[in-house]
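Every protein chain except one is present and positioned as in the full complex.
Chain naming follows the written order as A, B and C, and within any one chain the residues start at number 1.
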Amino acid sequence: MTPKTTPMTMIQALRSAMDVMLARDPNVVVYGQDVGFFGGVFRCTEGLQAKYGKSRVFDAPISEGGIVGTAVGMGAYGLRPVVEIQFADYFYPASDQIVSEAARLRYRSAGDFTAPITIRMPCGGGIYGGQTHSQSPEALFTHVCGLRTVMPSNPYDAKGLLIAAIECDDPVIFLEPKRLYNGPFDGHHDKPVVPWSKHPLGEVPEGHYTVPLESASVFRPGSELTVITYGTMVFVSEAAAIETGIDAEIIDLRSIWPLDLDTLVNSVKKTGRCVVVHEATRTSGFGAELTALVQEHCFYHLEAPIERVAGWDTPYPHAQEWAYFPGPARVGAAFKRAMEK
Amino acid sequence: MTPKTTPMTMIQALRSAMDVMLARDPNVVVYGQDVGFFGGVFRCTEGLQAKYGKSRVFDAPISEGGIVGTAVGMGAYGLRPVVEIQFADYFYPASDQIVSEAARLRYRSAGDFTAPITIRMPCGGGIYGGQTHSQSPEALFTHVCGLRTVMPSNPYDAKGLLIAAIECDDPVIFLEPKRLYNGPFDGHHDKPVVPWSKHPLGEVPEGHYTVPLESASVFRPGSELTVITYGTMVFVSEAAAIETGIDAEIIDLRSIWPLDLDTLVNSVKKTGRCVVVHEATRTSGFGAELTALVQEHCFYHLEAPIERVAGWDTPYPHAQEWAYFPGPARVGAAFKRAMEK
Amino acid sequence: MTQYEPLRLYVPEPTGRPGRHTDFSYLHLSPAGEVRRPPVDTQPADTNDLAYELVRVLDDTGRAVGPWAAATDPQLLRRGLRAMMKTRIFDARMLIAQRQKKMSFYMQCLGEEAIAVAHALALDSGDMCFPTYRQQGLLLAREDVDMVEMICQLLSNERDPMKGRQLPVMYSYKRAGFFSISGNLATQFIQAVGWAMAAAIKGDTRIASAWIGDGATAEADFHTALTFAHVYRAPVILNVVNNQWAISTFQAIAGGEGTTFAARGVGCGIASLRVDGNDFLAVHAATRWAAERARRNLGPTLIEWVTYRAGPHSTSDDPSKYRPADDWAHFPLGDPIARLKTHLIAIGAWSEQEHEAAQKELEAQVAAAQKQAESYGTLTDGHMRSAAEMFEDVYKDMPEHLRRQRQQLGV
Partner (left out) sequence: MTQYEPLRLYVPEPTGRPGRHTDFSYLHLSPAGEVRRPPVDTQPADTNDLAYELVRVLDDTGRAVGPWAAATDPQLLRRGLRAMMKTRIFDARMLIAQRQKKMSFYMQCLGEEAIAVAHALALDSGDMCFPTYRQQGLLLAREDVDMVEMICQLLSNERDPMKGRQLPVMYSYKRAGFFSISGNLATQFIQAVGWAMAAAIKGDTRIASAWIGDGATAEADFHTALTFAHVYRAPVILNVVNNQWAISTFQAIAGGEGTTFAARGVGCGIASLRVDGNDFLAVHAATRWAAERARRNLGPTLIEWVTYRAGPHSTSDDPSKYRPADDWAHFPLGDPIARLKTHLIAIGAWSEQEHEAAQKELEAQVAAAQKQAESYGTLTDGHMRSAAEMFEDVYKDMPEHLRRQRQQLGV
């Protein structure tokens, strides 16, 4: 019997994941700034406090360090806290607790204590949020061993990955591309927003299911070119493929690190050409690691240099947002360069 | 007339740089944990408080965030603070002030305010310091636009780069490989330590001079293979070159980011082979960016995949330190792999 | 087996919620005029009582009473009243402009105008404020900041002094003693201490003034600021604006229950005051006291300003979801503009007619500024700073890689 599905936005899918896990596991708690009574500034936790009570779902002081620090302590106790950082741009005060503590606790104590925590954070631009409501800091987390970094691109994956993250015994950084909350945004900011209800990946099972960590999805099969990407850029890459007419195979990493290397290596070996796309700043972005991995594993199959398309190496500007954002035109141009050589 | 030089350890060279700048520029101030009366746990600031007084050189509370935060404020006022983070492993509490503030202040205020600050931090392992006294976090800084990241490998460069950093109007992260403080360590931890007084780069001019930022040095010319590296790994790579007999050209980046791209691109175009070496954890380390840059700029010159040698993707262990450290054997093996194919 | 009950998690709640009135007795108000005014060289630990009381000057009838009532020039008070009115008018118009999509975002300071305005008038020019996004009054109280320029930033148009890079309300006016506002909460609090330390290192006479909201006091930089200010006796005023809310979060979640934000200062060895932030005269007097301490090398002062965030947090917020819709109407410290107006009329330095005339004049002023600013473009009409400028000011000099990227963008 196939499970019952409902059309959900990404916000509803994330909420549903937390709802399922709060109901299934008494050790799951959810907290963060404004997540309690109000239900979060993006409304991801709306209704959960009323349903599960104030000691399972509650507001936290404006202290990302305190939120993650208490989560580490709760994890050490045996809970599975799911905390929200209001915007990924605000994780920095929690860096020490994330990097020096959550990520290393199992290792340094030889497994005596662990930190099975999930840290949710909306990321990415495209909402005129300026430099402090638009960042995509995933690369920083991938340099920290012990962390898992995940970024879904659609409601189905969002729910399945969030449940997998909550059930995972490692600390998981769960990045949510906020521009995808309400629909599959393809980078054409001047066109009307398409809602998730119009997209097959907006059909989400109601109960418990997981999308396993470390598994990429071939979002769009193709033969001429491999595109490795994640988050919002999945849809932008799709638009670029359609607009350029290039038969690109688009791989949605879903788990950024540790990742599903085989899927991407197999694809590049098949196509011989590769474009890496992300919204984050280019230099030392995760595209650098992807480029390095591909050239290490597929060197003799590559027919052209691997192209990187990314945000410019500047803070995310406010007014020039769309000149900053790596939209379909820039991505498409890279596809063409990768095909020309 | 050539300037008078003196043999100096790296510690003496760094101290000399601060001494020169404290004397030349009344806006230079030096502070950090234990740097005042005591002169720093590595003694880099010894004698400076006695010479320049307590309001130019002073102890700070154990708060990396406060140290960098006050430095940003002092920079906005017009000073040039030079602050010490006792170990690079402890910069995390200052992340928000470094990333969101120092790096972005000029941009977000359109130049109205700037943060001309220098943040010194000893980095790297090899002293049985375990996971919290051994880290090399440079990659994290290179992903943050607005920052400059610098790492000297010898006393001459250390002084010249530190003066350049202090005089620079941008915020500079100044990483000091502590294993090089007293001598050019080549990774053979079981051999006696060679002091800087026995090395030509331990001859340091007494007065003011700079090593320009964004300039790499060809540490060892060669024709068969290009090694791109920095810090301690410069000497480890040299040892590997000698031991393997491979005529490797070793490039010491000195400025990690922004970097001197031409020097490395020219070298790789010449040799056709490239190994990137750093002590930091491999995944999303700066080696990833270097690999990506080289394959982007030298794709058609490359005769073999670019090899990366780096610390393993684990925290820096204590007892297994030398199994973790990418010593001459591991580096040499990569040289051979790069030559074989 | 155990003699103890199970432990329970306590989670604070406001007394009022949509459909349920707030019981404001939690505020612990002191009657106007009753709190002592110690000499400026008082010992920090001796201000403990002041951290729990509430310094107030204006009583319910608009009279200035008690030891904090200074003989303030009515001219200055009239200036203050006009600046508060201007601020409120400015906010109201910009809100409308945001709804008309001329700008992406706006944040008003409705109900909190006295704090920034009276503070600005009590500082010297040359002093440096490190504000949050809710101290536009610091700028609007000054004669030397052009409203047209401010609105150009709000509209992100081609004359935006921040070159389009910042959110609308994140001003920077070094020449007007107004530090660049950060989107990351609290960071400015410790930077202000650094600026003040720099002034002390250089033997300057200018002081710093740091700003933070009740909610943001939970951030690390609040603590580091108190620590560094105390240790080095930095010449800085540490302002905590307790407007009872941090977006949807009541101030008890930031730690306001059973204690005060001012009490944090005393614990850290900093002289501290808790002051009625809707009382223009109290704000002015307390700021003067703190500034005097700073200038006399007596060290920092922390001031908790008790007020109420009358409007939504920002144009993205809807407070009716989490608090009584008419909460402000019941807030016991009232409206700062109405209170100063009553006082000025009571002392014969103002009249209803003058008030009405000022209101009209200021409305016209703001409208004219807006009109002029809009002639340089708005967010949506494409008249914005060029994309090429996006690559500038990342570094002092543009490095090679940014030149290449600019070229790639083709601008």
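Heads up, the rule we're going with is that a residue touches a chain if its C-beta (ideal position, glycine included) is under 8 Å from a C-beta of that chain, and two chains touch if they have at least 3 such contacts.
Being a predicted model, the structure only gives us computed values, none of them experimental.
One chain is not displayed; in the complete assembly it touches the shown chains A, B, C.
Touching the missing chain, out of B:Gly126, B:Gly183, B:Gly287 or B:Pro315, is residue B:Pro315.
The omitted chain makes contact with just one of the residues C:Ala122, C:Met197, C:Val240 or C:Leu379: C:Met197.
One of C:Arg264, C:Arg309, C:Arg385 or C:His401 touches the chain omitted from the figure, and that residue is C:Arg264.
Within chain C, the residues in touch with the undisplayed chain are 2, 4-12, 43-45, 48, 51-52, 197, 199-205, 207, 218, 220, 222-224, 226-227, 230-233, 235, 252-255, 257-259, 263-269, 295-297, 299. Listed by residue number, the positions of chain B touching the unshown chain are 33-34, 36-38, 41, 54-55, 58-63, 65-66, 89-90, 92-93, 128-133, 282-283, 312-315, 317-320, 323-324.
Within chain A, the residues in touch with the undisplayed chain are 29, 55-56, 60-61, 63, 65-66, 69-79, 81, 93, 96-97, 100-101, 105-114, 145-146, 148, 168-170, 214, 258, 261.
Just so we're on the same page, only the chains that are shown with their structure count from here on.
Averaging Cα atoms per chain gives one point for each, and the point farthest from that of chain C is the centre of B.
Nearest to the common centre of all protein CA atoms is the CA centroid of chain A.
Averaged C-alpha coordinates put the centre of chain A at 32 Å from the centre of chain B.
Centre to centre, using the average C-alpha position, chain A and chain C are separated by 36 Å.
Rounded to whole angstrom, the centroid-to-centroid distance between chain B and chain C, based on C-alpha atoms, equals 41 Å. Taken residue by residue, chain B touches two or more other chains at 93, 96, 100, 107-108, 145-146, whereas all remaining positions touch fewer.
The set of chain C residues touching two or more other chains comprises 165-166, 170, 182-184, 220, 394, 401.
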